[in-house]
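Apart from one protein chain that is not included, each protein chain of the complex appears where it belongs.
Think of it as A, B and C in the order they're written, each chain with its own count starting at 1.
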Amino acid sequence: MSARRTSTGGLIDRSRTVRFTFDGKTYTGCAGDTLASALLANGITLVGRSFKYHRPRGVYTAGVDEPNALVTVFKDGVREPNIPATQIELYEGLEAESQNRFPSLDYDISALNQLAGPLFGAGFYYKTFMGPVVGPIKGTRFWMVCEHFIRRAAGLGRAGYDKDPVRYERMNAFCDVLVLGAGPAGLMAAEAAAKGGRRVILAEQEPRAGGAANWSGETIDGKPAAGWAKTMAERLAAMDNVRLLTRTTVWGYYDGNNLAALERVGDHLAARPPGAPRHRHWSIRAEKVVLATGAFERPIVFPGNDRPGVMLAGAAERYANQFGVVPGEKVAVFTNNDSAYRAAAALKKAGGAVIAIIDVRPEISAAARGLAEEAGVVPLLGHAVVGTAGKRLTKIMVQRFDAATGRLSGDVRPVEADCLAVSGGWSPAIHLASQAGRNPAWDGRLNAFLPPEPTQEWTGAGAFTGAMTTAEALSTGRDAGLAAASKKASRAKLPEVAAPALEVNPAPVFEIKADGKAFVDLQNDVTADDVRLAHREGFVSVEHLKRYTTLGMATDQGKTSNVPGLAIMADARGLPIPDVGTTRFRPPFSPVSIGSLAAEKHQHFKPDRLTPIHDWHVERGARMMEVGLWHRPMIYGDPGETVEQAYIREAAAVRASVGIVDVSTLGKIAVKGPDAAEFLDRVYTNMFSTLAVGKARYGLMLREDGIAFDDGTTWRLGEHDFLMTTTTANAGNVMQHLEYFLDVVWPDLRVHLTSVTDQWAGAAVGGPNARKMLEACVTRSKVDNETLPFMGIVHGEIAGAPVMICRLSFSGELAYEVYCGAGHGTHVWEALMEAGEPFGITPYGMEALGTLRIEKGHVTGAEIDGRTTARDLYLDWMLSKKKPFIGSALMDREGLIDKNRIRLVGVVSLDGQPLGGGAHIVEKGSLEDLGESIGHITAFCYSPALSKYIGLALVKGGKARHGTRAFVSDALRKRFGPVEIVSHHFFDPEGSRMHG
Amino acid sequence: MVERISPLGEAFRPGTYGNLAEGPGVTLTEATPVTIAEAAAWPGSAVALSGAIETVTGLSLPAAPGAGVVGGGAVAFSIGPGRYLVAGAEGLSTKLQAAISLDMGTVTDLSHGRAALRIAGPRAEWVLSKLFALDFSPAAFPVGEGRATAHHDIFAQIQRTGGEQFDIYVFRSFARAFWQELCAAAEETGYEVR
Amino acid sequence: MLIPCPHCGPRDVSEFSYQGDATRTRPDPASTDVKAWHDYVYNRSNPAGRHSEYWQHAGGCRTHLLVTRDTLTHEIQAVAFARAALNEGAGKP
């Protein structure tokens, strides 16, 4: 046991020694310690360096509000910066390191920044670093050089680049009553609601329930409060309708009583069980919420208030009572309220020497006097701390102080102390209540903000509501629990609390104005003078103050600094504090791991969408590519082949004999009902009611604004039964578009839509030998020209599986789309491969598919890009004049028929070089002198049919440029060359091959 | 009859996995109804349509949204206003098509288009709660009932087919990805694939 | 935010797809009044307060809902099926 460790008491297990390292040195602590308590027990008070001035800093709090003691933890092979030592539970082998110091924590050269302190006042960087107006470093150069150094000096810990290998999970939960905080109020609330038969979740951010009961030293029902809380928690945990979540911080209060919580499932374990996540993100939907989140102690601002050894009085009490650590050998207390007296007594009881209690008030309560006596000191009333000394605190300066005027008088007296416990009063933890947007209410007696009126279904209890005593916590807790359970208030006897009758209201003293740097925001190094400077320069609204000085923007989000900062601004403006306002609290309440919020997406961002024939493609060696969520074959490369060689081979094989491509990804929608044909007439630009059963037709859809939306073939399988196909990329959008019109615009139409994309596997077989090979494998139907003419549909079987075959062509060849049940997909595909073998059937991928369609001038998403019209794409022949359709009313607006619009053309490379997707077209120019763009290339390929590089392009004027010369300009990749603009129908424009 | 190939492929690996300290918390299997069909009524015809479903399957569907029934080799549950998912034996779609006239509504066969994955066991509610924002408690989600919901991009229709058992219908193309997610979610409680 | 779908019950907002202002009137399909069409296609009622809007329960029953919601507080005041005929007999599961 170390000198600072008490021999008895506290909630730690002295029999279980835990080894850990800090800055590479090995120490020991006890099970139940936090890193902070273990460091203090080892006498380590210097644990970090501040943000701006690199001042030495020590542990300041015992909880989530810690501004100083941030460390980097090494675990799972990765580093995690900026974790408060007060929130790290000790485990065997814990590795932690201090931050923001060089070369070492003890000797940090950046501490020299302090010397230039006055230069670095709030907002100094706005006033300088602009650099020269002329010369080589004009513009932004000079600033960027300065910024480089500023950035290196800023920041706290260092993050790693290695992938976080662990698991994070998300959990959805539903409950009747969610209770936040398992202090006395929360425990009572949870019990009352649970006994009322409600489903209850009780969330506590600490590892153990009990809250302040764990360190108050009070007695409840004759037992130590900590023991009472433990029993309560155990009783609750045993109830079927209660879920007790410890190590769980509820950090966000969202609309509809949806709350977000972070459960640290595995941080306290040296090794997690298999399958256990490190963190679990809870999304909780609660009918009612009880906020019993307690209160945060705040400091008094005085010069030198940041020295290692200065800490909040409640934290010192907690170290003594919960962790069995006396944070100093000579402890002084500085306060404006009674609560610090309890801390003084506790520190004394734990074996610390309480040297002095300095109280700004002229008078104190009898209870406080009693506690001072227990602590063995006579309080110095009407005094204040005006300074401190030591790299680690060695002494404090004390002077007479008038709380009414704030004036100091008399001699400055030094008092030797290595720990100063400070209390400036308590602020209810109203963060979650304020997230929904309403402003909190200032309480002039507590000198604190109380929660706003509820905007959602919550009630408050305990210190959160400003009810600061344990007895009040118990009663308000029970009341809130009953109210949340819609039960009547109870008259049953409450547990009895034995506690000194302390005065809960502090004196309204927030700052001691004396010489020296007095810190308001410890982590961001914002001083009281910075606040006054902001005032002087007109940054007086609370938001301006925050932004100009960075007050409250550190990792603790102003938990200790918010009220003192406002008080100093209010003082400067001569206004009451509530008139200065408070900043709105934003989620999260305390920092949340990004991994937990990504949850399962951390290891796999989006699901894979696989076609029924996927495994065959992979086994065949296809190189796969992403198309939306789908995986599709790009090429089936032979060994040693480049992508270009592969697609040229594949595309050529289709034109020469026969090829096969997986088209299962096309969107497919069953359109059924008595009004199906009428519906299709309205949504397509062309007619479908005239389509014969057993035939398919190519259709084009526009958006309401007259822009082209999607295209595809729709097959009439029965009088009232259509199968619509859409492009792969647009399948979901088209479905939603159609559903909207049926639900909202034409509710009278009797049409049902069902997504059947996944029902059908599709294989397109095309090429001069396509029919022959189908004849070899299709049974139960003929596939000859009479039975299956262009755009005809037949039903048959292949290898015993039912198939539906439509003769249509994207490749421009004699081609068929063979559809079968998805579960038969591979079976049918293999049968097709077998039937095609005598013809040398070649499976082809997206690249060859693209090549074939470019040769034919068919458009896809690259051309139907949400900006082009049917006319731009020379699809105006599809715009029926016999009927209105979606988009018909606005498609002829002047801007959409302007002659300068970019329209579809073909381009041929004249220098034998590839064209480049995304390249532009110019009339003249060079790489050195880029001309004006007249359009761009949407797709290009090497055409095996034409033996040259060709492309589709959208070019101003369109057809009018056919036969003219221009240049392709891919300046981004340094390609410039001559092209000829031609018709986009490169190959077989009459369509003789597909009709053959 | 050609055998239908499971969409799970190599992702389906029988065995036990994850934290087995207390034995597997759930069992994951592929439910393989021969037929899955969607029957949809025109507004005002829902009662007639569910009557037709009863005629074909013997399942009497209550009228409430989300209602469902399990039994006699078939299941049916509501997936939207007037819309039902019906699963069962060979030929079910054809029979439904015959029983449901154009005046009543429509039937669409989805036997190949949806995969039915089953999770059973004492921790089934816990595991599913990781993936879906649904209240899986028996009071909120009684046996027989169905829910349409989504896990990110994966649309799912879920029926509680037993006290501790749920059948999840997902689009076939997503089945493997979803199965892998389900397995990952079940590692914490331990799981058996059968 | 939870949206109480008349078919599925209260569901997380992530299951829904916003379809915008529900106060727009689509002109007669045969109308060639470009101004009226322009108003329908491009102009929106966008109040700070009570707003009538369409949502599709895309990750659920897929119906479109007519929702009345406050754009300042996100409070949902009323929900019905957009297709009026479906509202008969609708209830919570």
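Note that a contact is a pair of C-beta atoms (placed from the backbone, for glycine too) under 8 Å apart; a residue touches a chain by one contact, two chains touch by 3 or more.
Keep this in mind: contacts and distances are computed from a predicted model.
Between the names "Sarcosine oxidase subunit beta", "Cobalamin biosynthesis protein CbiA", "Cysteine desulfurase IscS" or "Cation:proton antiporter", the one given in UniProt for the chain missing from this structure view is "Sarcosine oxidase subunit beta". Considering the entire complex, the omitted chain makes contact with A, C. Touch with the chain that is not drawn comes from one residue among A:Met239, A:Ala471, A:Ala499 or A:Ala598, which is A:Ala598.
Checked against the hidden chain, the listed residues A:Ser365, A:Ser490 or A:Ser541 yield one contact partner: A:Ser541.
In the complete complex, the residue from A:Arg5, A:Arg55, A:Arg79 or A:Arg361 that touches the missing chain is A:Arg79. Even with one chain removed from view, chain A keeps its contact list with that chain: residues 51, 78-82, 118-119, 121, 124-130, 133, 138-140, 143-144, 147, 150-152, 154-164, 166, 168, 170, 252, 254-255, 258, 260, 281, 283, 435-437, 529, 533, 536-539, 541, 543-544, 547-548, 550, 553-555, 557, 586-588, 591-595, 597-599, 601-602, 604-606, 608, 625-627, 703-707, 861-862, 865-867, 890, 893-898, 916-920, 922, 930-933, 936, 938-939, 969-973. What chain C contributes to its contact with the hidden chain is residues 1, 12-14, 17-18, 20-21, 34-35, 38-39, 41-48, 51, 53, 55, 69, 71-74.
Methods note: only the chains that are shown with their structure count from here on.
Annotation: A-B is the more contact-rich of the chain pairs A-C and A-B, by number of C-beta pairs in contact.
Here the CA centre of chain A is 32 Å from the CA centre of chain B. In chain A, the residues touching two or more other chains are 283, 285.
Among the residues of chain B, those in touch with two or more other chains are 133. For chain A in complex with chain C, the touching residues are 254-258, 283, 285, 437, 455, 682, 704-705, 736, 739-740, 742-745, 747, 884, 889-890, 893. Looking at the complex, you find that chain B touches chain C at residues 43-44, 46, 63-67, 78-83, 133, 145, 147-150, 155. Residues of chain C touching chain A in their complex: 1-2, 10, 12-13, 17, 19, 22, 26-27, 29-32, 34, 37-38, 40-42, 54, 56, 58, 62-64, 73-74, 76, 81-85.
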